[in-house]
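One protein chain is absent from this view; the other protein chains keep their places.
Take a look at subunit A:
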Amino acid sequence: MTGQAEKTLSRRGFLKGATGLTFLLGTGGLAAVRADADTAAVLDVNPWLKIQADGQISIVFPSTEMGQSSYSTLPQILAEELDADWDDVVIEQLNADDRTFGNPSFGGILYTAGSTGVEGYFDPMRKAGAQARDVLLQIAARELGVDKGTLVTEPSAVVAQDGTRLSYGELARMGTEGIVIPDADTLTLKSFEDFRIIGHDIPRRDVFDKSTGRAVYAIDVTLTDMVFACVQRAPVEGESAVAVDDADARAIPGVVDVVVLPDGVAVVAETYWTALMARGTLDITWSQNSPHRAYHSQHTLALYASQAETPPEAPAVWAEKGDAPRAISDADQSVSQSYLSDYAYHAQIEPMAAVAHVDADGKGAQVWAGTQTQSWTTQTVMEVLETTKDRVRLNMMTMGGGFGRRTAFVQDYVRDALLCSKAVGRPVKVIWTREDDVKNGVFRPMAVQRMAGGLSSDGKLTGFHHRVATPTVIGFFNLSRWNTVRPNDVISMRGAESKFYDIPDFLADHVITERQARLSPYRGIGAAYTGFAAEAFMDELADAAGRDPLDFRLDLVQDNPRGRHLLEKVAEMSDWRNRGDRAMGLAFAGYHSSMAAGVVEIALDRDSGEISLTNMWIAADAGLIVSPDNAHNQIEGGAVFGISCALTERIDIEAGEVLQSNFWDYEVTRANQVPPIEVYMAKVDAHPTGVGELGLPFVPPAIANAFYAATGRRLRHMPFTPDRVLDVLNG
């Protein structure tokens, strides 16, 4: 799509009976513009936007929606530069692996993760809108016989100096004869203060449907003749069914088929209830030879701890400045500590579900699924059906939560639906029960982090070494990607770079340990645990230096005025300087280029070991904020997720089997565990950098630091469950 910026359109492009304008804008720029006709030619790219003769503007939504509201915010970016009236905009979900719309933050893959939507699409979608606006101005200039420079736009209209108004719909009808498509890079974009949509609180498009039960998720899709499948999956990774006695299941009225899958057995039935009941009657003999049967999470953590201490091979350097080990050994005072964290599960409230309708020849399918990537869902269908991309028809459904759960290169729930549909020749809906989802979860990895720091005699930090012993996550969930990026695993290591601080000698390195569970990206990715270690340890250093945790950190942000502002702001919001003996903890962490300084106040029940939060203050900077109210909701949601991670969330594995099974033994933060949360968002004139994960990383260390304020003891193993808290109190 690039390199085609200047192009004059000929009359040939405009068929009779034209009904609107289609702008073909790749992320590289505008490639063509044509009038749509009933007989519109088939094009080799999909358009970013269409303006209909009636004024309706449809804008492509290239990501997928899981609660983060990109469905509203990304089209708003384009609408802003187009100067569209937001009420004229309809949003079109992109339902194909069309790399024209690829996420620039993921090398053009259609992938919705890592808070990259707004960051990655901000420039291309602004340019796309600006180009279309320029074309509309040219049409108006031609029609009115005036110079383009004399025209201005108002929402969905071009206005001339004499007050003549031409709506975008009217202009779309007028055809594009003689119009020159401008090079996107030559256009002047709006300055931030002229924004009418970005930075204003435009209500989300999906809130009404989500408040009336009308939003349709994959689990809700219903097709004529559809049947339901329930899968008994192998109890341990790597095992498969060696014998299946399904006589009882098949005898139940309504059971359509029993389908053996690579790692499970599916019962397909006319109703989900029947499938569920029949699954309970299966007698399956599983293979017994998976190496995963040897894995116990307690041993896994012990292994990682010993390897953090004595790496079996040279750790992979993640971030480095100067010579941290030397600075630490030369320091007047040095401190070191280890921090531990367990496996964690996504707990999105919509369990895995997908509907597939495989074509009669078994070589194509229509699929309804909620996933974080059109590209890899397409890939999944291609691999499972051994087919080509053109035979894959996707319907990307809004998701009942993602948090990384739906990012895998091969999506097993989609695969299940495909294999079952292929076997029975009917559309099949697969629903994993909550227990299936927990037992077959893909987890945030366990980690042991070995921290060391050096202090000068005047209490300044001179060297900092952050070592993370954890497996590669990318190496499991996307092996081909790992082969490109190894040994740098951003999913495992994010946050360990402590990039918001200026530390004279710094090292973060990765001891890549053996994977002993299924792994996946998780909200905050590495920062969910590296933030804990880095910022809890920062408090230990401040303490060793005899300094206030705030002052100690302020010294490290001399060159980061935006970060400094956040620390000062959160101190003011929480009245940090006058905290007296209130149990308050501070942390400063972030995600990628977004930063958050937070303070929590806790209450501790010394008999039960239960920690509860009584207050939370957050000062955040994520660059320009496209939708402030939504950003607020996301940051607060991230912080609530952080409370959950810090206090309760823990998966244990014994002999390769996940011990937990549902929300009674995998506890997620409830309404009565959430404190009042005050969020401040800095107003800055900078590229947007994302808010989806930002609220999370500071929370666990802030709680650990508040616990220290209350007790003089340190929590170094996340989650801080009551039994661990009691051990620390009594230890």
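Convention: a residue touches a chain if its C-beta (ideal position, glycine included) is under 8 Å from a C-beta of that chain, and two chains touch if they have at least 3 such contacts; residues count from 1.
What we mean here is this: contacts and distances are computed from a predicted model.
K.L.:
Choose one: "NADH-quinone oxidoreductase subunit F", "Fe-S cluster assembly ATPase SufC", "(2Fe-2S)-binding protein" or "BLUF domain-containing protein". The correct choice is the protein name in UniProt for the chain not shown.
P.N.:
"(2Fe-2S)-binding protein"
K.L.:
Out of A:Val640, A:Ile653 or A:Val725, which residue would touch the omitted chain in the full complex?
P.N.:
A:Val640
K.L.:
Looking at A:Val90, A:Val207, A:Val317 or A:Ala655, which makes contact with the chain not pictured?
P.N.:
Hidden-chain contact among the options goes to A:Val207.
K.L.:
In the full complex, which of A:Leu136, A:Ala347, A:Ala469 or A:Ala704 touches the chain missing from this view?
P.N.:
The missing chain is touched by A:Ala347.
K.L.:
On subunit A, what residues meet the omitted chain?
P.N.:
On the subunit A side, contact with the omitted chain comes from 66-69, 203-204, 206-217, 219-220, 222, 228, 271-273, 347-351, 398-403, 431, 433-434, 629-630, 633-634, 636-641, 662-664, 668-672, 674, 676-677.
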